[in-house]
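As you look at this complex, bear in mind that one protein chain is not there, while each of the others sits in place.
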Amino acid sequence: MSTSGILIASNVTSTKNPWQLNTLEYNVIGIFHIVTGLIVFFMQTGFAFLEAGSVRSKNTTNILIKNVVDMLIGAISYWAVGYAFAFGDGNTFIGTKYFLLINLPGPGYSFWWCNYVYAATAASIVSGAVAERIKFTSYLVYSAVITSFIYPIASHWAWDPHGWLMIGVPGASYQDFSGSSLIHGVGGMCALIGALFLGPRLGRFDKNGNPKNLPGHTVPFVALGGFILAFGLITFNVSSYFRVNGSLDAPKIALIGINSILAGSGGAIVALFTKRLHPKLSNHWSLLTCINGLITGIASVCASCNSIYPWAALLIGAIAGLTFMVWSWAILKFRIDDPLDAISVHLNAGIWGMIAQSLFNFKTGLFYRHMDKTSWLQFGWNMLGLLAILTWTSATSGLMFLILKKTGYLRVSEEIEIKGLDVPIHGEPAYPRISYGSGWGIESDVEMDTSVLMLLPSDNEDNEARVVKSQN
Amino acid sequence: MSTSGILIASNVTSTKNPWQLNTLEYNVIGIFHIVTGLIVFFMQTGFAFLEAGSVRSKNTTNILIKNVVDMLIGAISYWAVGYAFAFGDGNTFIGTKYFLLINLPGPGYSFWWCNYVYAATAASIVSGAVAERIKFTSYLVYSAVITSFIYPIASHWAWDPHGWLMIGVPGASYQDFSGSSLIHGVGGMCALIGALFLGPRLGRFDKNGNPKNLPGHTVPFVALGGFILAFGLITFNVSSYFRVNGSLDAPKIALIGINSILAGSGGAIVALFTKRLHPKLSNHWSLLTCINGLITGIASVCASCNSIYPWAALLIGAIAGLTFMVWSWAILKFRIDDPLDAISVHLNAGIWGMIAQSLFNFKTGLFYRHMDKTSWLQFGWNMLGLLAILTWTSATSGLMFLILKKTGYLRVSEEIEIKGLDVPIHGEPAYPRISYGSGWGIESDVEMDTSVLMLLPSDNEDNEARVVKSQN
Partner (left out) sequence: MSTSGILIASNVTSTKNPWQLNTLEYNVIGIFHIVTGLIVFFMQTGFAFLEAGSVRSKNTTNILIKNVVDMLIGAISYWAVGYAFAFGDGNTFIGTKYFLLINLPGPGYSFWWCNYVYAATAASIVSGAVAERIKFTSYLVYSAVITSFIYPIASHWAWDPHGWLMIGVPGASYQDFSGSSLIHGVGGMCALIGALFLGPRLGRFDKNGNPKNLPGHTVPFVALGGFILAFGLITFNVSSYFRVNGSLDAPKIALIGINSILAGSGGAIVALFTKRLHPKLSNHWSLLTCINGLITGIASVCASCNSIYPWAALLIGAIAGLTFMVWSWAILKFRIDDPLDAISVHLNAGIWGMIAQSLFNFKTGLFYRHMDKTSWLQFGWNMLGLLAILTWTSATSGLMFLILKKTGYLRVSEEIEIKGLDVPIHGEPAYPRISYGSGWGIESDVEMDTSVLMLLPSDNEDNEARVVKSQN
């Protein structure tokens, strides 16, 4: 950055209105998308830590590297083909221009940034459900497929003017403002399919099919993830707004934020009290349940946060908190192992979010206009679209996981699953014991034995012998 | 988000100046408030981790859930009544419109968002002082009361045009730009009252009243909290600016940032060197002291950061660092147990911040105009307002804590305090030993015994027996 830039900025500005003003408006909205998009990018950290805290210490490095890599693979694949499939004009099914962003018009650039982070979010959601047992290479493949193909095509349908769901029928087009179904629904459905193909972790269910808890190793990491996700998801909703030239634009953007935090609050508090007060549950004030309720609440108003009253947001979130508890219970009943409850959070929020949009939208919601045919048409189109999106997602991700399973690339060996993935696959235990000494303030620990066996690989033959040959 | 939005944004813009320009100005300031307000929202993470690192491991989940829940309860109560009491016109004492945000005019929405996060901040400050011994239900009540009633009314007095402190007297009105007294003072005073009613933690003072250190369990979490709080508090001050149509607006916003970091630097470095060099202190370079000095410094220029020179900011912060050391010493002398030093940071910053505003404000500061009657009047009004705010806060929060104490809802039992709150109340130990295995890279740990006792509740009868029945 140089001062000369600043000088240019103050001197060069000419007075040729109105183009200058239109240009500024256009730049303001672009900057708004870039800055909020950057914050949404940071949300990847939230997923990473929510998940790192929720797995056992032996799989910590594994879950972290997955979350790092999916945002990077996502960037490359969404740049190469994903954006083109999603927003490259084309037909009602798929876009066909702007591969590698070639010939992309100006406004597309900040639009790309926001949509890339949305794609990465959809991919990240899955990592929780398949944690502690999926192979790393399998994860690389799946990240690329979801960000380059599965999610882009679903978003083409609903968010591109050429998409069949957006075109809709006279009187109705698909209404999912910031992705209850398109991001949380798609991610949650992939998570369900992945968890089904993988099967449960060793020891998750006993012989009679009763679940045993395999608690995560660090509650503070879960909380860190939860805080960052709340910050990121609210910003996510806010970032989906796209105008600044109307006198109600700033209030509408703020309303999105208000609705998001109220929905999150409703979800968290209902889940918290349900867990505490339900006679069959544990009678505890559970932080983990509270955080899941918070995320479910925010995710469930993605579809509607720009077009509902605050009281409706609170109500939608509260119901989402309740449905989360039910989903979470049902998933276990079906003996599906989802270490992060990602299905109960995101798929649930995707489905309920689209229903809620149809009910509480302040223009067409059935709650206000249950006698109005158009409102029923809108409801029907939303449900059809939701069904189409979830069917598309489960078919494509099912095929992908099937191929990975048949070729033996899906799941790690039992030996590695028991040892944990960090040492055999990644060579990096999360907390190498050799590195803990007088950090504990204990006198007897402080004399470091420099001849002791090092735990990280690459320079230590002895260590290599102890490490299962990387198979993944 | 759909591309059609982008298309609309570039096509629809008309040329009907000057309304279009005024609209854009208005939207720019709204967006500015929303984006900075979102970052201030993230500051909750900072409080959570500053506190989590500063308590013992057995109370980690407890302190984290408190920090999650207060921002959620705060959202609901500030939406329902808090904003109405604060900014709903009304009389000089209290606002009376906009309950549930009904009939709220456009500009109020982004204003609500910023003020909600300020309210949540005031509430969060208290959680440090009452840590490791307050009941969870008691905390729920107090969060709701402070964000719906105590803080809103104080802010009505000083920040609403109808409030008596803002109306002031001819020649003076209350000057607290971004809340030295209104946020840090109110939060710090509640913290003091709460700590007094609760009494010290078991083992904090010996029979002779000499303090024993009960160090927090993870210094890195304290540092994480400190970094996020510095980021959040500077943004907090910046977010309080409200104009973009003057040629000095951007420089003034930047000046607020500059003054904030310089004050923080002054506070941190003076506290750091005092601890290191004072002959009666421990001769160490203390990170924890440094972080507290940093927060105190920034908080003490909240009142004045828009109207002082940078050198004055550095000086105000430096003095704040010194007064922090004195307060911290005095609080212990009075045998008050404040696990986070929240009182010495925030109440101190609130009081000193208002004095400093009166001294160094570049328009009316006594340092520049100590012969000027108006400056003395301004000083007097600031002190009167400060006294009124602190009296209001201590009276109302005192009543609240008194009721909680008399009804037995205030403090956990000795048994639970000794065991720690995480397992009995929340059922979630922060670091369940069962979940640590080969994450440590130790061969002997890697064979997971799936029959081993699980530590999380709900699916394990044996575990339930070990856990004190939740009483809170």
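Order of writing sets the chain letters: A and B. Residues in each chain are counted from 1.
Just so it is clear, a residue touches a chain if its C-beta (ideal position, glycine included) is under 8 Å from a C-beta of that chain, and two chains touch if they have at least 3 such contacts.
Please read these numbers as outputs of a predicted model, since none were measured by experiment.
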Among B:G264, B:G350 or B:G385, which residue is in contact with the omitted chain in the full complex?
-> B:G264
For the full complex, which residue in A:P161, A:G203, A:G398 or A:P432 touches the chain that was left out?
-> A:P432
In the full complex, which residues of subunit A touch the absent chain?
-> 1-10, 12-15, 17, 20-21, 23-24, 26-31, 33-35, 37-39, 41-42, 44-45, 48-49, 52, 60-61, 64-65, 67-69, 72-73, 75-76, 79, 100-101, 106-113, 116, 136, 218, 221, 224, 422, 425-432, 434-443, 446-448, 450, 454-460, 464, 469-470, 472
Given the full complex, what residues of subunit B touch the hidden partner chain?
-> 17-18, 21-22, 24-26, 28-29, 32, 35-36, 39, 56-60, 87, 107-108, 111, 114-115, 118, 158-161, 166, 177-178, 202-203, 210-220, 223-224, 226-228, 230-231, 234-235, 238-240, 242-255, 257-258, 261-262, 264-266, 268-269, 272, 276, 281-288, 290-291, 294, 310-311, 314, 418-420, 422-423, 429-434, 455, 466
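FYI, only the chains that are shown with their structure count from here on.
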How many degrees of rotation carry the C-alpha atoms of subunit A onto those of subunit B, rounded to the nearest 5?
-> 120
Distance from the mean Cα position of subunit B to that of subunit A, given in whole angstrom | 29
